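Questions regarding the structure given below will be posed in turn.
Showing chain A:
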Amino acid sequence: MSADANFQPKIVVFACENSGWLAAEHAASLGLSYPERVELIKLPCSGKIDVIYFMKALEKSDGTMIMACQQENCKFLKGNVRAAQRVRQTQNLLKEIGIEEDRVGIFYLAANMGHKFVEIVQNFYDKMRELGPNPGKVIK
Partner candidate 1 sequence: MIIAERKPIDEILGFLSKHQKVLVLGCGGCVTVCLAGGEKEVGILGSELAMARSKEGRPLEVVQKTIERQCDFEYLEGIRHIVKEVDAILSLACGIGIQTCAEAFPDKIVWPGVNTKFLGVNLNVGVWAERCQACGQCVLDKTGGICPVARCSKSIFNGPCGGSQNGKCEVDPDTDCAWALIHDRLARLGEVDSLREIMAIKDWSFSRDGGPRKLVREDLELESGK
Partner candidate 2 sequence: MKAASKLQRMCESGNFVVTGEIGPPKSCNGEIVRHHAKMLKGWCESFNLTDNQTAIVRLSSIAAGKILLEEGLEPNIQIVCRDRNRIAAQSDILGASALGMKNVLCLSGDHQKFGNHPTAKNVFDVDSIQLIQILDGMRKGYFANGEQMKDEPPQLFIGCAANPFADPFEFRVTRLEKKADAGADFCQTQCILDMERFEKWMELVRACGLHKRIKILGGITPIKSVKAAKYMKKFVAGMMVSDDLIERLEKAEDVKAEGLQIAIEQIERLKKMEGIAGVHIMAIAWEEKVPEICQRAGLAPRPEV
């Protein structure tokens, strides 16, 4: 699917407050910029993410992700493992209805990785541009 020059994907980023959220703040303190239309939602741990949140996000956006602490570093031990499982569950549902699985993902980083934060968001944004608008968006 070729990217429409005017298409600006809407992305919902669920960020664990121990990793992704702090990395976003770090990025801001460094004056780094990333695409508009990126909504950031803070979670106390990546393990709080649930399939229903991803689904609700995708009803109104083109892609969504959870940012989690790196393997073995989850403050609540298994939160990031659960988060990864829920991403897979969501991907299965999307696959069922013919929507690209890449529209949901999990990305790992630490609190002091402002650059990494921007890199992840930018890459995901570019990927969504490539995929085009989410055909499953529910217009109310």
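In the analysis below, a contact is a pair of C-beta atoms (placed from the backbone, for glycine too) under 8 Å apart; a residue touches a chain by one contact, two chains touch by 3 or more; residues count from 1.
How these were chosen: all candidates are chains of the complex that A comes from, given by their letters.
None of the values given here were measured: they were computed from a predicted structure.
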item	value
Neighbour of chain A by the touch rule, complex-wide, chosen among 1 or 2	1
Residue numbers on chain A that touch candidate 1, as the complex places them	50-52, 55-56, 58-59, 93, 96-99, 135-139
